[in-house]
Every structure is written in C-alpha cells, then in structure tokens.
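The complex is shown incomplete by one protein chain, all other protein chains being positioned as in the whole.
Our next item is subunit A:
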Amino acid sequence: MTTQTMEGTSFVADPDPPSRARGHARIPLRRIAVVELRKSFDTRAGRWLLASVGILSFLTTAAVIAFSPDDDFTFSTFTTTIAFPMSVVLPIIAALAVTAEWTQRSGLTTFTIVPHRGRIMQGKAVALVAVSVPATALAFAVGACGNVVASWISGQDAVWDQSVSAVPYLLLSLALSLAVGLACGTLIRSSAGAVVGFFVFSFVFPPLLGLLAVTQGWFRDVQPWVDLDFQLAALLQGSFGSEQWSQLATSTGLWLVLPLTVGLVTLLRSEVK
C-alpha cells in the first residue's frame, strides 16, 4: 500500500452513516450452516480436499477394475471401495473446519460475528454431516459407472447386488465418519494434531484392537461393542440386526459422543485469542 493509491480517493465519509435504533434479527442457524460450509471450500486447500474426494472415487474405481478378479465386479464392491477414501478425506475436512478457527485464528472474527460458539459448532456440525449426502450420491453414481464399465470390459453381465436399502447404511457410515472428524477437531483444536488424532483413530487403533481380538479370547466378544471403526466398516455391508445397532450405539458413544462432549465443554469455556 503506497500513498499512490491514497490519492484521488475520498475518505471523508462512509457512504452509509451509522444509523440508530435498528432492530436486528438473530442470525438463523441455517445461515450459520451455509456460511460454515462455504468456509470449508473457499480456500485452495479446501478446494483441493473437495476435489480429492472426486478424484479418489474415480481412482479407486479404476483400481478395482484394473486389479480385482473379474468375479469381484459387483456393485457393492465398487460402492464400498469408493467409500473407503471418502471416510478418510471427509473427516479431515470436518476436523479442519473446526481447527482452522484456532490454527488460522479466524475464530477471532467468527466468534465476534456470532458470539455463541455453541451455535457456530451446531452450524458446522449440520453443514459438514450433510456433506455425507452428496458424498453418498457420488459413491453410488461412480460405483454404478464403474460396474457398467467393468462388465463391458469383462464381457460378463453387471452384478447389481445392492438395492436402495444399502443407501442409508453408506450414508450413515459416512455421516458418522464426518462426525468423528468434527469430534477430533473439537477436542484437539489444532489442525496438525486433529489430523494425527483422526489417523490414530482410523489407522492405529483398528489393527491394535484387531490383534487384541485375535490373541485375547475375551476381547473377541467385546470388540464389536467398543470398536467404532469396525462398525463403520460393517455398516457398509448393510442389513444390521438389533444387536448390531446396539453395538454401533455403544461404540459411537465411546469414540464419538464422549470425545465430542469433552471437546465441546472445553471449547465453550476456552478463550479465543
């Protein structure tokens, strides 16, 4: 900024002078959700993360066609395989939506425009969990394309082994993944830390718990009740019975509700600097 840009411009007055006594409506939650969603995708990093969801869907589809035996070319193979990279990238987007307010310090603005952190978090949660809807649509659309292309390449009839009933299962699995990302961000409130936290949840704990289940007999029966990552994968296979729903509920309580609650309590009390 030099004096050059200062010249010839009138700074005498704001075009609209401050006016008195205006009644203002409370900012509606819907608007908070829309703006918070926009914030996830209005930076270069955000756009790339979004693009990577699409790119990875196509890459995994291509990989299935290239590397899987022809007998595996079924609709469910494609959709569940596509859901895997989604369940890694989407939670990171969700975690960053929370942590950016602290790591990038934009919270100083966010929380003075809407001075209720709980409402901002509500808006973020609504917006980001809703991302599971287009993601599910994408998974089934790309999966269907992959299934058609695969049958065309293999010369066999396409196997449509999933019905509409599979949609809510995949949707729920992705929605819960996104929620876990949010919980990581809320609890840790630092971008790097939250991403590491999420990777620990989705890549470090599952094999450890799996190993424990293999070596310790007693844990084999306990695992479905306490292993959320295990349940999220199981959801993709669909058709849950009542016991599985209970197991999903307890593992969700442990890995999602508990950290999210602790995170929210500390977040609401913390100081924004």
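As a working rule, a contact is a pair of C-beta atoms (placed from the backbone, for glycine too) under 8 Å apart; a residue touches a chain by one contact, two chains touch by 3 or more; residues count from 1.
Methods note: contacts and distances are computed from a predicted model.
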Next item on the list: Name the absent chain as its UniProt record does, using one of the following: "Protein translocase subunit SecD", "ABC transporter", "MoaD/ThiS family protein clustered with threonine synthase" or "Outer membrane cobalamin receptor protein".
Entry: "ABC transporter"
Notebook entry, point to check: Out of A:Lys39, A:Lys124 or A:Arg189, which touches the unshown chain?
Noted result: A:Lys39
Item checked: Touch criterion as defined above, residue of A:Pro115, A:Gly155, A:Gly217 or A:Gly241 at the omitted chain -> A:Pro115
Check: What subunit A residues would touch the chain not displayed?
Finding: 1-3, 5-6, 9, 11-20, 22, 24-27, 31-32, 34-35, 38-39, 42-46, 100, 104-109, 111-116, 269, 271-273
